[in-house]
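Here the complex is missing one protein chain, while the rest keep their positions.
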């Protein structure tokens, strides 16, 4: 075993943030993806969209300034930047489904080598299905980036040949950020863009359920 | 020939206005139907819709108050009542197509006994087709009333067994106001509600291209 | 003089009968018409079908409505929340029917209903469990699912200001489903924090024109 340190949740979020350019319209999914906002450069205009009808989301408010009418899709209190706007759900999903969102960052249970994503439902007998905006975001955003652990808690690969779990959207993921690597999904397959220091390509491959390629 | 006076354009408009109840959302088509507005009771709230994004249309402005951004579907200057609103074409035609307009009053070239209406295109070789909102209004409004002369300038019936001209909408007219009579289109056929004084039923029938019934 | 302002939330519920389909606004608690829902519970109509983004939180509003036993079926995008235990229990014990619809499809189906379209082809959910058994079509190389409109007998929504013609404004992200639900129902009841004089709302700023609203109920002290 080589000697490497997996990236923390914050470090992964930072990696994603570095790849977001000024002027992009971005939707950050519930959970880990929301953290990306903390690492966006403050001097650049990047537009955060929340599917419940907010464009130009700002950071969380002070406790005294919380407003029950100003929340994000994860039902967390937010603020609105100068230049932000409110709109109804029809317009909000026109932005998503109509291809106006440049980038969506989602969490995932599994991603297949062709870009299929599973992130909405584990499908076990006792699970209650709940999809929210996940399927709209998966098919609608111009690019979809995924943040997830490279392997499950049991050590199973989460990047797979084909999905084991119920699919959210077909062939829609463009890039995966894990605690071990950044991997592009291309016409030529899974291309490793970058790995944590000390990790070898073979080790990464051994933790991945589909064939990786070096760039 | 019996002795009767056909109704003037204003008198027809007045007949229609009398049948409009408080609280109704009404679209008045271009041309003769627009005149109905002049005879609506001033003490009742009746909401005039214009398909170019206006609800709560008021009377024409004084010349000094004309505003190029405040026109109706016929491109005439209008005013907005207190409580009126502006919206885009998508929302405006949602009101029409979605069945939210209680009544639309249209002009027509021909109406068939089953309620088919022709009012958009004469179809002669040199004519340029132009439909505007006519087809949306015909199918979308809850009720469609037609204002037209009972016969054409050549004396041909405009109420016919079946249309000779290109159709605007199928089975959508509920009532016809002509210079001679008011006729309902019902499951049982064309029912004469009312005629001008001095006109006999047989004379009216002779000027009509489909069988009429007495109420 | 037409006046759509109804004195009390209870009065506004008088038309609601057993078996009605009711759209209920809100995303979580933002925009949820809590006082109208309380009145609906009091109305005690049975066998309702509810369309809302979520399936209630804690023991208030929509959750309480479910608990009351009035609801036969719920159509929503995200029933499961950390505090949706009332729904969870009803669902697991087979006491409520659930139709899960992607959030954007829920919006689009209501918009189709409100605007008189017969059906729409949407790319969302193609190839997933939520499109099973549905008609599909490939148009210009993209796969779509055929979805039918949602139209309802009633909508209960929460707005901010309203006037006697039913014009409405909203507050921040509480707008969410309000405007599209108002358009998709035959009878829309809006609770507002303030009823203003006719003409007080700028015609450029009215979000829901009165044509989509049938009753306005002022809830005192509500934000």
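Chains here go by letter, A, B and C, matching the order in which they are written, and residues are numbered from 1 within each.
Simple rule for what comes next: a contact is a pair of C-beta atoms (placed from the backbone, for glycine too) under 8 Å apart; a residue touches a chain by one contact, two chains touch by 3 or more.
From a predicted model like this one, the values you see are computed outputs, not experimental measurements.
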Touched by the hidden chain, which of the shown chains?
A, B, C
Among B:15, B:40 or B:70, which residue is in touch with the absent chain?
B:70
By the document's definition of touch, the residue of B:6, B:23 or B:53 touching the omitted chain is B:53
Across the whole complex, the chain not displayed is touched by chain B residues 50-54, 67-71, 75, 80, 86-90, 92-93, 96-97, 121, 123, 126, 128-136, 139-140, 166-170
Taking the full complex into account, what residues of chain C touch the chain not shown?
108, 112, 115-123, 137, 139-140, 142, 144, 148, 169-172, 202-205, 207
Touching residues on chain A - with respect to the absent chain:
22-23, 25, 43-45, 47, 49, 55-56, 80, 82-87, 90-91, 93-101, 140
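Here is the rule we use: only the chains that are shown with their structure count from here on.
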If you apply the touch rule, which chains end up adjacent to both chain B and chain C?
none
Centre-to-centre on C-alpha atoms, which chain is most distant from chain C?
B
Chain centre separation in whole Å, for chain C relative to chain B (CA means):
35
How big is the gap, in whole Å, between where the Cα atoms of chain A centre and where those of chain C centre?
29
By the touch rule stated above, which residues of chain C touch at least two different other chains?
111
Residues of chain B touching 2+ other chains?
none
